[in-house]
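Beneath this line is the structure, given in structure tokens, with notes to follow.
In this view, the complex is presented without one of its protein chains, the others remaining in place.
What follows is subunit A.
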Amino acid sequence: MLSCNIKGVTNGFPLRLEVEKSVEKEVDFNADFLKNMFPKIEWKALVDAARSMGYTELPNEAESQMLDSEEFLKKFHHALLQLHLEEGALICPETGRRFPVSKGIPNMLLHEDEVFDEVYQIESQF
């Protein structure tokens, strides 16, 4: 899970997806892994992200009892592990700042004016 860390941003998660190119990759199904991951996932964020990639099969809400269902697990597996953003951007929900994604790698580097820095200043006149 990535979040936006620009200075002063209070709601930097979840980042929205801007999809230019997405790919589906085959990943081995592992039910135990999914059950372990489930408590750590912001379900709504996953649903929204999957939807922006064109996958609408996930239920809007999920509870741990649903992990007993093979059908649910398969959908969870697909959304979490098989959908990949290749080209596009992650968007800060508060500022709209775009973090570009290229070849599947997000670039989360902040520009200098986005960094809050109370003690660190190198004056250019030095």
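What we mean here is this: a residue touches a chain if its C-beta (ideal position, glycine included) is under 8 Å from a C-beta of that chain, and two chains touch if they have at least 3 such contacts; residues count from 1.
Assume contacts and distances are computed from a predicted model.
Missing from the rendering is one chain, named in UniProt as "Methyltransferase type 11 domain-containing protein" (options: "Centromere protein M", "Methyltransferase type 11 domain-containing protein", "Mediator of RNA polymerase II transcription subunit 27" or "DNA replication complex GINS protein SLD5"). Residue-wise, the contact with the chain that is not shown comes from A:Asn5, picked out of A:Asn5, A:Ser22, A:Ser52 or A:Thr95.
One of A:Phe13, A:Tyr55 or A:Phe72 touches the chain omitted from the figure, and that residue is A:Phe13.
In the complete complex, the residue from A:Val19, A:Met37 or A:Leu67 that touches the missing chain is A:Met37. Although one chain is not shown, part of subunit A still touches it, namely residues 1-10, 12-13, 25, 27-28, 33, 36-37, 40, 81, 99, 102-112, 115-116, 118-124, 126.
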